[in-house]
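Removed: one protein chain of the complex. Kept in place: all other protein chains.
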Amino acid sequence: MNKVLMQGNNVIAEAAIRAGCRFYAGYPITPQNELCEYMAEHIRKVEGGVFIQSESEIAAINMVAGASAAGVRAMTSSSSPGISLKQEGISSMAACELPGVIVNIMRGGPGLGNIRPSQGDYFQATRGGGHGDYRVIVLAPATCQELADLTMDAFDLADNYRTPAMILADGMMGQMMEPVVFKEPKRRQYPERYMLKGAGEGKSRFIKGLILDQSDMEEHNWKLDRKYQVIMKNETRFEVYRAEDAELMIVAYGTAARIAKGAVKRLGDSNLKVGLFRPITLWPYPSSELREFSRKIKNFIVFEMSTGQMLEDVRLALQGFADIDFYGRPGGVVPTPAELANVIIHRYKKSSKKKELC
Amino acid sequence: MKKVFGRPHSLKTSVFHYCPGCGHSIAHRITCEVIDELNIRGITIGVPPAGCAVLAYFYFDVDMIEAPHGRGPAMATGIKRVLPDRVVFSYQGDGDLTAIGIAESFHAANRGENITVIFINNAVYGMTGGQLAPTTMLGQKTTTSPLGRNASLDGYPVKLSELLVPLPGTTYIERCAVNSPANILKAKKAIKKAFQCQMEGNGFSLVEILSPCPTNWKMSAVDSCKWIDEVMTKVFPLGVIKDTPAAGKKTGKTEKEENAG
Partner (left out) sequence: MLVKTIFAGFGGQGVLMMGFSLSHCAMSEGYEVTFLPAYGAEMRGGTANCTVAIGDEEIASPISSEPNYIVVMNTPSLYSFQNKVVSGGVLFINSSIIKSEPRRKDISFYKIPSSEIAEQIGNSRASNTVMMGAFIQKTGIVSPEAYLKSLESVMGSKKKNVMDINRKAFASGYEYMSRLL
C-alpha cells in the first residue's frame, strides 16, 4: 500500500492520468489552479498525453469534446464562474453523447463571489446546468481519498453511459492535503465505433446534436431519458453514519458532510441520537434510500454551504413523510463541527418538545 | 470513353438544401474535389459550424462532428491533438468565425494548430435571416441594420484574414471568391494548398471565401455575383494574404517527446 500525502487538486489530476485521461484543457481560476498546473507538468509525460491551456473555459470544454470524439479520455476543470462558461459545451456533449469529466472546485458565488469553499453550484450541477433536457452524473467526494476514487469512477461512468460526468468539490477539498492511496484503475472499455477517427475505407459518420425534425428530436430526448433512468436505477451512492438508532438525521454532502460527521461524532457522548446521511452521487440522487429512513426517523436537518439547494432534493425524496429543517452557511463560510453540533442540539430539543406537545 | 467530369467521391448524393445561388454548395463541392485529389477521404475529419452549413454532414462523405456556435477551431484542436496524422478542417461562416468564435479562431491560429479553416464570408448571418455580421459592408442593409451599416453605431467590416497575418502560428491565408468559374478554380487551388500545408505540418491555414447570399442580400444570383466583385472585394481584396510555409512547422513529435526536449 503506497500512501501519499497530496493536495486535493493534485489528487484529482493524478487519479485522472492513472485512469487513462490523455487530454486535458483548462483555464486558470482559483481555487483549482493546482489541478491545471499538475496536468501541465504530468500529462505530457505519458504517451499520447495532451495538455492545452485554453483561451477560455468555453474553448476548453469544446476541446475536450473534440478529444473525446477522437477517442481518448478527456477532462477539464474549473471553479464556479468558469463552470458557468462551460455549460454550452456540457449541454452539447450530453446531446452528442460524448463522455468526458468536468471538475468543479466550487467557490463562493453568485457572480465572481469569492474564492472560499462553497456549495452554491448544486442546482447548476444536478439539473444539467446548461440548456435543454439532460443531466450530468455528479459525484461529490468528501475526502482526498474519495477525490482519487471518484475521479477514476467518473471516467468509467462517463464511458459506460456516454455522457459527461462531474466531480463536484469545493475550495477546501481542492486545497487540502490528506493521505491517499491510488487504487488500480479499471481497464477502459469504450467501443471503437463511438470514436471519430476518419472513415478509412468505410462509411463516414457524424456526431451531432442538431436534430431539426421535432419528432426525431423528441425521440432523441426520450432516448437520453431512458439512459438517465438506467443511471438513476443503478448508480446512486451514499454513506450513512450512526443511523442505527438515530432519531434525527443530518443530510449533507462533500465538505459539509465532513463537518456534519464531526458534529455527529461530538454528540455521540451525549444522549442525543443523531445520524448522518451523505449522498455521494448528487445526480442520480439517492432518494429512495433516503426515504427508507423516514420510516423510523421523523426529523431531518439538511446542512449545506449554501442557502438551501440540496434541500429541494431532500424534500422531493421524503415526500412529506418527515419534518425537514435547514441550516446553511453560504458565501464561502465553513462552519466548525462545534457550531453545527450546537445547532443540532437546539433543533433536537425543539423537535422533542414538539413531540411532547403532540 | 474518358470521364472528364463527375460528382466527387467524397460528396454524398443528397440534394443540397442551400438556396439557389448560394455559395456554400460550390465551396462544399470544391472542398470534396480537393479531398478526392489528395486522396484523404479516409483520414479527414470535418467540423461543421452553427449556421447554414450546420448540415454539412449531409453532403461531405467524411467523418464529421458539429461544434457549438463559433467553437469549431477549439473542437478541431481537440481532435487534431489527439489524432495528429488526420486532416482536420473546420468550416465556418463569418458570424461563427469573426463574432462569437473570434477567440477560438484567434487562439487556434496563434497556437499554430495544424488545422485548416474554410471561412465562408457572405457579409450577413444567413441562417438566422440576414442580420448584421462583423463582415457586413458599410451602408449594407440587413435586418438589424435596416438603414444600412453605420460605422459610428455598428463598427467596421472585420478583416479577420488580415488580422491573423502577424501571428507566427499562421502559415497560409488566402481570400478567394466563388462568384465566377475563374474564381472558383482559384478557390479550389487555395483549399488544396491549405490542406497540403496541413499535411506537411506547417500549422494553421485559412481560406476565406467570399460567397453570394442572394436570399439575404435580396438580389438575383447574377447580381449577387456582381456585388461580390463590385462591392465586397473593395473591402475584402482577393489574393494570397500570407504564405510562409516554414513559420509554424510542426515537428511531428508527440507532446511527450516535445516535453522531453
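Should a chain be cited, it is by its letter among A and B, assigned in written order, with residues numbered from 1 in that chain.
Note that in this section a residue touches a chain if its C-beta (ideal position, glycine included) is under 8 Å from a C-beta of that chain, and two chains touch if they have at least 3 such contacts.
Values in this document were obtained by computation on a predicted structure and should not be read as measured data.
The missing chain, though absent from the view, touches A when the full complex is examined. Residue A:Gly171 is the one among A:Gly66, A:Gly89 or A:Gly171 that touches the chain missing from this view. Between the chain not shown and the residues A:Ile115, A:Ala199 or A:Leu272, the one that touches is A:Ile115. Touch with the chain that is not drawn comes from one residue among A:Arg22, A:Lys197, A:Lys261 or A:Arg347, which is A:Lys261. Touching residues on subunit A toward the chain that is not drawn are 3, 5, 7, 30-31, 115, 143, 171-172, 175-179, 258-259, 261-263, 265, 334, 336-338.
The rule is simple: only the chains that are shown with their structure count from here on.
Residues of subunit A touching subunit B in their complex: 22-23, 25, 44-52, 54-56, 58-60, 62-72, 74, 88-89, 92, 96, 196-201, 204-210. By the touch criterion given at the top, residues 41-45, 47, 50, 54-55, 57, 60-68, 71, 74-79, 81-83, 86, 103-104, 106-107, 111, 254-256, 258-259 of subunit B touch subunit A in their complex.
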